[in-house]
Every structure is written in structure tokens, then in C-alpha cells.
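The complex appears here without one of its protein chains, the remainder shown in place.
Should a chain be cited, it is by its letter among A, B, C and D, assigned in written order, with residues numbered from 1 in that chain.
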């Protein structure tokens, strides 16, 4: 019997860490749009365009993490 | 008797980390919809459509984590 | 005498991490329903239906973690 | 059978940690713009220019992390 039988890749841990921040950040951005819609529904268009700028720059960090998980060895 | 008998995969740890952010983010988004419904019930339709956009882009990070857990070795 | 005698699986650690986010997220969602009910009791039906949608998509991340703990080796 | 079969790079863990702060920080900045737009829509131009200054200096920390992941051995 093998005494220590751990498989897998450290890169999966790195991807898991790399999703943590962007998921909270993007969730925060869209939660703000929802809260702003409840307070002032006519400004929803301006808020959604701001939200998509923020979503793009934050989500990019996690997408880069997917690429790095395959590149880094 | 084997002195050290640890089995399993590092990828499961990575998946566990990858659910942490999206679960908090999606929970935040739907909590905002509920708070917004309590404040202004007639705007619930606009808030739900925003919530589903945010849910899709945040939950995707965890779903990609499931795929990576099988791909990365 | 064996100097280090630790048994168990890394997958159990991964499942433990995978419950952390969904538990906070679902707790947040239902806490929002309770706060919203305190503020506007007649909107409780609309809030509960939103809460169950959010609960389903967040809790799924932890349930998938149970399945992955058996699949990943 | 190999007794311990962990692949991957510590640098991926480092990149994962390096995205955590910037993603939350940039998400916070754009969430503030959205909240500010809901409160005072005519100040959106001034808020967006402030947000892009903050976005640049915060996101730079994660971009430097990508470079360091390849440089450090």
C-alpha cells in the first residue's frame, strides 16, 4: 500500500484562488446596479454601461488565470 | 501499519477554493434583489434581469473550475 | 513506534472549503428575506420566490463538491 | 505507482493570490461609481475619471504579478 497518495496539480489551487477575488468583485458590481435600480430606476442604463466596463476589467483577471494554469509548469 | 496515509487530489482543494468566491458573489446579487424588492416591489422585473446577467458571469467561474479539475493533471 | 500517523483524504479538506462560500451566500440570501419581511411584510411571497432561485444556484456549488469528492482521485 | 504525484507551479498560487486584492479593489471602485450614479447622475463624468485613475494603479499590481510569475524561478 502506498503510504502517501496525493494526486493533482498546484495550478488548480492557483485557479481556485484566482476566481475568489473576481467573483466577489463582479458580484459586488452587479449588486450595486440592483441596489441603484431600486433607488433610481431611470438611471439603470448609465449604471449598466459602467457595470460592464467594471465587469470586463475584473473578470479578465480570472480569465488570465485560466490561461496561466496551462502555461506555467 | 503505514505511518502516513493521506489520499485524494489537490484538484478537490482547488475546486473548493473556486466555489468560495462565486457562492458569495451570487448570494450577494440575489440578496440585493431581495432587498430591492422590499424597498420598491414594482422594479423587481428589471432587478431580476440584471441579477441573471450577473449570476451567469459569476457562476461561470465555478463551472470552469469543475472542468479544470478534470483537465489539469 | 511510527513517528507520524495521519490518515484521511485531501478531498475532505476540499469539500470543507467548498461549503464555506455557499453557506455564507445562502445565509445571506435568507437573512435578506428576513430583513425585507421586517420592513415590508406584504412582499414576503415575492421575496421567498427570489430566495429559492438564489438558494438553488448557490447550494448547487456545494452539492457538486460532494460528487467531485468521490470522483476525483 | 508513484507515491506522491503533484504537478504544477508555486507561481500559479502566487498569481492567484495576486489577483485577489486587485479584483476586490477594482470591483469596489466601480461599485462606488454605480452607487454614486444612482445618487447624483450628473457627476458621473468626474467619478469615471477618478475611477480610471484608481483602476490603473490597482490593476497594475495584478499585471505585475503576471510578469513576476514568468520572471521568478
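We take it that a contact is a pair of C-beta atoms (placed from the backbone, for glycine too) under 8 Å apart; a residue touches a chain by one contact, two chains touch by 3 or more.
It should be emphasised that the depicted structure is a prediction, and the values quoted were computed from it without experimental measurement.
Enquirer: Could you pull out which residues of chain D are in touch with the chain that's been left out?
Expert: 2-18, 20-22, 24-29, 31-33, 35-37, 39-40, 43, 46-47, 50-51, 53-54, 57-58, 61-62, 64-65, 68-69, 72-73
Enquirer: To test your reading of the contact rule: which positions on chain A touch the chain that is missing from view?
Expert: 10, 72-73
Methods note: only the chains that are shown with their structure count from here on.
Enquirer: Could you work out which pair in A-B, A-C or B-D copies the interface of B-C, where over half of the contact pairs coincide by residue number?
Expert: A-B
Enquirer: Cα centroid separation between chain A and chain D, in whole Å?
Expert: Roughly 10 Å, centre to centre.
Enquirer: What is the distance, in whole Å, between the centres of chain C and chain D, each centre taken as the mean of its C-alpha atoms?
Expert: It comes to 26 Å between the two C-alpha centres.
Enquirer: On chain C, where are the residues touching two or more other chains?
Expert: 10, 72-73
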